[in-house]
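So that we are looking at the same thing, I have put the structure below in C-alpha cells.
Every protein chain of the complex appears in place save one, which is left out.
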Amino acid sequence: MTNLKIAADVIADQNDKRSSAHKADFAALGEKLARSNIDIEAITAKVADFFVAVPSWGVGTGGTRFARFPGPGEPRHIFDKLDDCSVIQQLTRATPTVSLHIPWDKADPKELKAKGDALGLGFDAMNSNTFSDAPDQAHSYKYGSLSHVDAATRAQAVEHNLECIELGNAIGARALTVWIGDGSNFPGQSNFTRQFERYLDSMRNIYKALPDDWRLFSEHKMYEPAFYSTVVQDWGTNYMIAQTLGEKAFCLVDLGHHAPNTNIEMIVARLIQFGKLGGFHFNDSKYGDDDLDAGSVEPYRLFLVFNELVDAEHRGVKGFNPAHMIDQSHNVTDPIESLIASANEIRRAYAQALLVDRLRLEGFQNENDALMATETLKHAYRTDVEPILAEARQRAGGAIDPIATYRASGYRTRVAAERPAIKGSSGGIV
Amino acid sequence: MTNLKIAADVIADQNDKRSSAHKADFAALGEKLARSNIDIEAITAKVADFFVAVPSWGVGTGGTRFARFPGPGEPRHIFDKLDDCSVIQQLTRATPTVSLHIPWDKADPKELKAKGDALGLGFDAMNSNTFSDAPDQAHSYKYGSLSHVDAATRAQAVEHNLECIELGNAIGARALTVWIGDGSNFPGQSNFTRQFERYLDSMRNIYKALPDDWRLFSEHKMYEPAFYSTVVQDWGTNYMIAQTLGEKAFCLVDLGHHAPNTNIEMIVARLIQFGKLGGFHFNDSKYGDDDLDAGSVEPYRLFLVFNELVDAEHRGVKGFNPAHMIDQSHNVTDPIESLIASANEIRRAYAQALLVDRLRLEGFQNENDALMATETLKHAYRTDVEPILAEARQRAGGAIDPIATYRASGYRTRVAAERPAIKGSSGGIV
Amino acid sequence: MTNLKIAADVIADQNDKRSSAHKADFAALGEKLARSNIDIEAITAKVADFFVAVPSWGVGTGGTRFARFPGPGEPRHIFDKLDDCSVIQQLTRATPTVSLHIPWDKADPKELKAKGDALGLGFDAMNSNTFSDAPDQAHSYKYGSLSHVDAATRAQAVEHNLECIELGNAIGARALTVWIGDGSNFPGQSNFTRQFERYLDSMRNIYKALPDDWRLFSEHKMYEPAFYSTVVQDWGTNYMIAQTLGEKAFCLVDLGHHAPNTNIEMIVARLIQFGKLGGFHFNDSKYGDDDLDAGSVEPYRLFLVFNELVDAEHRGVKGFNPAHMIDQSHNVTDPIESLIASANEIRRAYAQALLVDRLRLEGFQNENDALMATETLKHAYRTDVEPILAEARQRAGGAIDPIATYRASGYRTRVAAERPAIKGSSGGIV
Partner (left out) sequence: MTNLKIAADVIADQNDKRSSAHKADFAALGEKLARSNIDIEAITAKVADFFVAVPSWGVGTGGTRFARFPGPGEPRHIFDKLDDCSVIQQLTRATPTVSLHIPWDKADPKELKAKGDALGLGFDAMNSNTFSDAPDQAHSYKYGSLSHVDAATRAQAVEHNLECIELGNAIGARALTVWIGDGSNFPGQSNFTRQFERYLDSMRNIYKALPDDWRLFSEHKMYEPAFYSTVVQDWGTNYMIAQTLGEKAFCLVDLGHHAPNTNIEMIVARLIQFGKLGGFHFNDSKYGDDDLDAGSVEPYRLFLVFNELVDAEHRGVKGFNPAHMIDQSHNVTDPIESLIASANEIRRAYAQALLVDRLRLEGFQNENDALMATETLKHAYRTDVEPILAEARQRAGGAIDPIATYRASGYRTRVAAERPAIKGSSGGIV
C-alpha cells in the first residue's frame, strides 16, 4: 500500500490532535448506550463493515445546463479519478470500491485493475452511457437509445452495454447499472407502449449476455433530460422491468429521482418485500434530481431509508443484499470533500438506524401507540453517533476528522500543480 | 319510462329553441371533418355508445374538513339519490348506471332494483367503506381496516366487502372497488411490510369470494386521510396487488390521486400494456385529491388520457374493457349540474381522441418528427366537438343543452320543497 | 396554583426516577459544550424562556373530510379545553398561553379570565372563523366571507372579527389571526382582482378597529378548502396585505401552507428583512396542510427555520418579536401527548439553533466554504440537546419526561370518566 496518496504521518498527526477529545466522546456515548443495553462495540463493528461505492464521475466538478465552474486539479482521466477516489477511501475507510462510467472511463482493463490494486480499490457496478453521443458514434441518441424507433440505433446501444459488461467482468465488477435518458418532450412524440416494448426488447438482449454472478440494475427517474415523459419514469415501471427480465434483474433507487412529496422509504420497503431492490444511488435533493450531498437537505429521510434496510436485516429477509453507491454532482465544493462528507452521512444514517430498539418499536406498532413508535425512531436518530463513525474510521486506518485531515494533507494543491486547468469547459446551454 | 323526472316536453321545448343553430353547427363541422376524410356520423355513433357511471355520493353537496355548505334539496337517502342520477342520465344519455357506496346506500336489493328499473338506471361497481366508522360497529377503523394489526378488525373489514359483493350481485353490479384510508401519520407508526402483508391477506379473502364474472378494482392514492404513508400509495403498489391477487383483479386510476407533476396518461398506458387497467375515477385536480369537475382545470390532460384509451382500441388490445366512473365532490355548484357537465367533458375528450389521425401520428413518431406528432394531437384536440356531443344526446332523447334544460325544468326547486334541509352543516365528509 | 390538574407528587416521583440518568446526561453534555466554549447554563436559561402557544382546538381529536375517530375524554367546551391545555403547560413549562378560536370558544370573558388565572394560563392570539357557517348565521360563507361579492356578507365577516378583538381584549390577548377559506373551485368562478380588492377593503375595516397595542396577523395557504384558487395563497400576497394595511399588520407563516418543495426558511428570512414576520403556526407536513406534529417528518427543516430566528436575534433586528403558536390536528394520538411532544420539538430546534457558532459560520460564508458552512449548522443540529430541554422543564417545575409523567398521572382516564363520549363520529372538521 505504499502508493496511497495521503502520507501516513499526516493522518497520524491529525488523529493525535483529536485523540483525547474523541476518546472522551466515545466513552461517554458508550456509557449512555450501555444504559439502554446497547453495546457500542457491536455497533462500531457493524459500521466499520458498511461500505458505499464512489462514482468515478463524482470526483470531477459537476455542472448544470447553464454553466460549469471547474475547480483546481480536476482529474483528466480515469487514472486521476482513481487517485482521487483512493484519498476518500484512505481517510474514510468507507469507500473501498469505485463505480465506472463508460465510455468516460474506458481504458485497458489490466491497467485499471493494476491501478486499483495499487490504491487498494475495487470496482463496483459498471454504468453505461447512452444518454449522450460519443464522438464518431454511428447512430445518434438524440431521439432515444434502447427504445429508439430505429433498430440499428437500439442495437448499437445494446452493444455498448455488452461492452460495459465485458470490461467490468475483466476488472471484477459484478453488476451493470442501466440508466437511459429516453423519453419525449411533447405529448404524442412517442407511443408510450411501442416505446416501452422496444426498451424491454433491448434489455432482454442485454440481460441474456449477463454473466451468471452478475446483477442488472435498472434505474428510474421522473424526468430530465426528457421533459414530457420518460420511459423508466418511476418505480412501478422499474418493477415491471425487473420482473419481466428475470431473477438477476433488480431496481435501483436514486433518492433524487422521484416526484415531489414521494415517500421514498416506502418504495424501498415494497421493493424489498417483492425481492427486487437492487441498490441505491445516494444523494439528496430539494427540488428535482439535484444530486446534492447525501443527507445535506433532509437527513431524517436518509435515516428513514436506512431504517427500512436495517429492519429488513432484522427480519432476516432472504437474499437481501442491496448495492450502496453514491451519485452526486459537486458544483460548489471540492468533490473529494463532498464525497468524504457524504460517505460519513450515509454511515451515520446506518448507525442511527442500528440504534433503533426494534422490539420496543414493534410493541408500540402493535398497540397503535403512534406517538411512542415515532419517538422510538427519533430517539435513535437524535443520538450523536459521530464518535462511533470516527472510531470505525480510526480503527481501520482512517482519520478521526477526514475533512480536516484532507485539508491538512495539501492533496488538492498538489494535484492542481500536476493537472493543467481544463480550458473553456463552460457549457452555457440555456 | 313514465317515471322520468324531467317532463318530456321541457326537453323538447328546449331542444326546439336550439335546433336550428345546432343543425348549422353540426353540418359545418361535418363538412370540415369530411375534408379530412372523417365521417361525423361514425364519430357521433361511437360517442353515443360511450358511457360513464355516476357516483351515488356525488349528487349530495360535498365538503372539506373545514366545512360543508349544503344546497337546497339535498337527497336524503339512496332513493332520492337515484332520482337525481336519473335526471343526469335523462338529459345527457351518457350515464345509464350508478355506482353505490355501502353502507351509505344500503337498502333492500329488490327495492333498489325496482327503483333503478323505473328510472332506467343500472348499477355499476360497488364501493365499500372502511375508512370511517359506521354507528355500532364492533371494531373501529381509527388505526386501519384491511391492514389493521388486529385480526378481528381486519375480519370485520373483509366481511363488509363480502356484504358489498352480495348486495351488488343482487342488483346487477359486476365489480367491487376497494379504496381504503389505511396508512400512518408518523414515521414508525406502522411497519410498511407487515402492514402490506396484512392488507394482501385481507384482499385475498375478498378476492376468493368474488363471483366469476366480477372484477375487483383496487384504488391507489398518494395521501389523505393518512398523512405520512398510505398502504396503497401509488400505481406501483396497486400493480403489485392486482398481480398478487389474480386475473380478476385490476387497478383503478383516480385522476386526482397522484404525486404532483405525475404523467398520468403514461401510467394508463403501462397498466393497459400489462393487462391491469381496471378503470377510472374521473375528476380534475390542481393540488391534491381536489375532486373537481372532470376537465375543469386541465382539459388537455383528460384528452391525453383518452388518447391512450383510443390508441389501445386502435391497436386492438385483447380484453381491453376499462370501467368509466366519475368521482367528484361538488362544494359550490348544484351537484346535478356538475355531473352533467362532467359527463359531457368526458365524452368530449373521447370524441377529440377519436379524431386523432393515428396513421399520420404513427408516421411522425417513426420519423422522430416531434413537432408534427404533437401537432397531430393538438389538431384533434382543438376541434370543437360540441355539435357531435349535442347530436349524440339529442338522438338518444337527451338535451342539446342539458344544463339550460335542467334549469328550465325546475327540478331543483321541486325537490327542495320535498326534501327538508339537513340541519347541522357540520360533516363535509365525502 | 392549587388547581393544577396533575398532582405535584406524580411529577416529583417521575422526576426522581429519572434524576440520576438526567444529571449524568446534562453533565456530559455540559462538558462537551464547554470544549466548544459554550456555556450550557446560558443555553438552558434561553430555552427556559422560550414559549409557544397551544391552540384550544388542538386538544380535541382532529379529523379529515373522510372521518373523525374521537378518543376518550374529548373536551366538551372551552373550559375542558383549558384544563387540557394546563396539563401541557404544567408538564412542559413551555406553553403558558392558549390561542382561542371564535365562535368555538366563545364564553363570558370574565369566566375565561378566571379559569385561565386558576390554571396559570394566559391568552395568545385570537382566531376568527369565517370558513364555516355558525348556526343561525344570517349570511352563508359558502361563496366567501371577507371577499364575498355581497357587501352584507362581508360586513358580517368583518363584524365577527371585531367581536374577536373585543373578546380578546377583555382576556388579555394582543393579536388577531385572520385565516379565511375564500377562493374558488373553478377557473372564472371569481375575478381574482375584484375579489382581492374586496378582501383588502374588509381587512382595512378590521385593521381600523385594532387597539394600538395589538397586531393583526394574516395567514396564507396555498389551497384547501378552495381547490382552484385561494385569495391569500402565498407569502407574496400576504406581504402585499401586511404592507397595504399598515405597521400593525404582519404575515403569519404556517409551516404546512406552502407549495411542494418550497424553501420555507427563506420566506422567513425575507419577511424578517422587510419587517413583516408576525409569527408562526408550527406543525409538520409531507404532502399538504397535513397538520402533523412539529418536527415529526422533517425535523431539519424546523431547525433551519429556527436558525433564521436565532440569526435575526444575533444580528439584532429591530422590532423582531415573532409570535409562536402550534397549529396541528391530532388524528391518531392523544392530543395532549402530541402537543407536549410538539412543544418539546420546537424548543429542541431552538436549542440546536442557539448552538450554531455564528462567527464561524459567517467566516465560512465569506470564504465561500460551502462544505464547512453547512457542516457548522449540522454540527449544532446533531447535538442531542434533550438534557437541556429536560433541565429547563424540571427547573421550572415541569417533568423530565413529560409524556411518561402524563401517562403515569392517569389524567386521560380521569377525564374520560367525567366527559361523556360525543356520539356521531361524523364531522372530522378541524
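Labels for the chains are A, B and C, by order of writing; each one numbers its residues from 1.
Methods note: contacts are C-beta pairs under 8 Å (C-beta built on N, C-alpha and C of every residue); 3 or more make two chains touch, one makes a residue touch a chain.
Here the structure is a predicted model, which means the values were calculated and not measured.
Peer 1: Quick one: which of A:Arg35, A:His77, A:Lys110 or A:Lys142 touches the chain that's been left out?
Peer 2: In the full complex, the listed residue that touches the missing chain is A:Lys142.
Peer 1: Which of A:Asp124, A:Glu265, A:Asp293 or A:Asp311 sits in contact with the chain that's absent?
Peer 2: A:Asp293
Peer 1: Which is it among C:Pro109, C:Gly172 or C:Pro260 that touches the chain not included here?
Peer 2: Touching the chain that is not displayed is residue C:Pro260.
Peer 1: What residue numbers in chain A mark contact with the hidden partner chain?
Peer 2: Within chain A, the residues that touch the unshown chain are 57, 62-69, 101, 104, 129, 131-133, 135, 140-143, 181, 184-187, 189, 222-225, 227-228, 260, 285-288, 290-293, 296-297, 329, 331-333, 424, 426-430.
Peer 1: Could you please point out the chain C residues that touch the chain left off the display?
Peer 2: Where chain C meets the chain not shown: residues 142-143, 149, 184-194, 196-197, 222-223, 228-229, 233-237, 239-240, 258-263, 265-267, 269-270, 272-274, 300, 304, 307-308, 311-312, 315, 361-362, 364-366, 368, 370-371, 373-374, 376-377.
Peer 1: List every residue of chain B that touches the chain not included in the displayed model.
Peer 2: Where chain B meets the chain not shown: residues 21, 24-25, 28, 31-32, 35, 260-261, 263, 286-287, 296-301, 332-334, 337-338, 341, 368, 370-372, 374-375, 378, 381-384, 386, 403.
The working rule: only the chains that are shown with their structure count from here on.
Peer 1: I need the common contact partners of chain A and chain B, sorted by label.
Peer 2: Looking at chain B and chain A together, the chains touching each of them are C.
Peer 1: If every chain is reduced to the average of its C-alpha atoms, which one ends up farthest from chain B?
Peer 2: Relative to chain B, the chain with the farthest C-alpha centre is A.
Peer 1: On a C-alpha centroid basis, what's the spacing between chain A and chain B, in Å?
Peer 2: 43
Peer 1: Which positions in chain B are in touch with at least two other chains?
Peer 2: Within chain B, the residues that touch at least two other chains are 142-143, 184-187, 189, 222-223, 228, 260.
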